[in-house]
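Every protein chain except one is present and positioned as in the full complex.
And then subunit A:
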Amino acid sequence: MNQAAGIFTALDLLRTASFLAGIAVMLLAFYGLHDPLASMAVYGSAMMALNQIAPPLLLLGLPPEWRAGLRRTVIGDWLFDPWVAFSAFVLFTIAVSLPGIFNAALAHAVFAAPLGLFELIVGLMFWAQLLPCSQTITPSWRAGLYGWLGGTPMMVIGLVWIWSSHVFYAPYLNVICEWNITPLQDQKWAGVLMVIFGIPLQLRSIWVLSEMFFEIR
């Protein structure tokens, strides 16, 4: 029995489940962004879910021919260009995650934008380079290196948040009492969560990178 017969295969079911899970993650994350008592850790988790969890689930939920066709339009050709995806992803990660290093006005600019949507878009652009059918980098192990390099700033920023002795997000912390933690503790927890949310990208990158050994053999 197959699709031609009008019946879903197990793979189709998995794909559908993946897509629905991606949508669910998106909705939960957008809900988290609008919680008025959310801490930085909750806010950061929602952002990371949009940037690192929803994109692979949504992409894997698309039929392979759709994923392969991501670059067929003019906009798609730009958005899913590996260089564009890499630079936009890294620039956006740094600009959003360390507004304290810029002036306050720039931080306001970053936070005034529909940040969650941008997180989702750059996440989709970047993850597309690491998944079958949408990946355009050859040989495959280079895509692994690409993913590892692109994900490194995110992990470094997570570690900066964990180890920093001062708060980067002063203008955006209005609540500390949800869990009775200080802004600095809140930032540290946000760093821990950022590192955890970054692990799937690291694992996927290592997996793709390891294909180098199979290709050599």
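We adopt the following convention: a residue touches a chain if its C-beta (ideal position, glycine included) is under 8 Å from a C-beta of that chain, and two chains touch if they have at least 3 such contacts; residues count from 1.
The rule is short, and it goes like this: contacts and distances are computed from a predicted model.
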item: Name of the absent chain as recorded in UniProt (options "Protein SCO1/2", "Leucine-binding protein domain-containing protein", "ABC transporter permease" or "Fe-S oxidoreductase"); value: "Protein SCO1/2"
item: Sole residue of A:Trp83, A:Trp163 or A:Phe214 that reaches the chain not shown, by the stated touch rule; value: A:Trp83
item: Residue, one of A:Phe92, A:Phe126 or A:Tyr146, that touches the chain absent here; value: A:Phe92
item: Among A:Leu28, A:Ala68, A:Cys133 or A:Val167, the residue in touch with the chain that has been omitted; value: A:Val167
item: Subunit A residues that touch the omitted chain in the full complex; value: 36-37, 78, 81-84, 86-88, 91-92, 95, 102-106, 108-110, 112, 167, 169-178, 180, 182-183
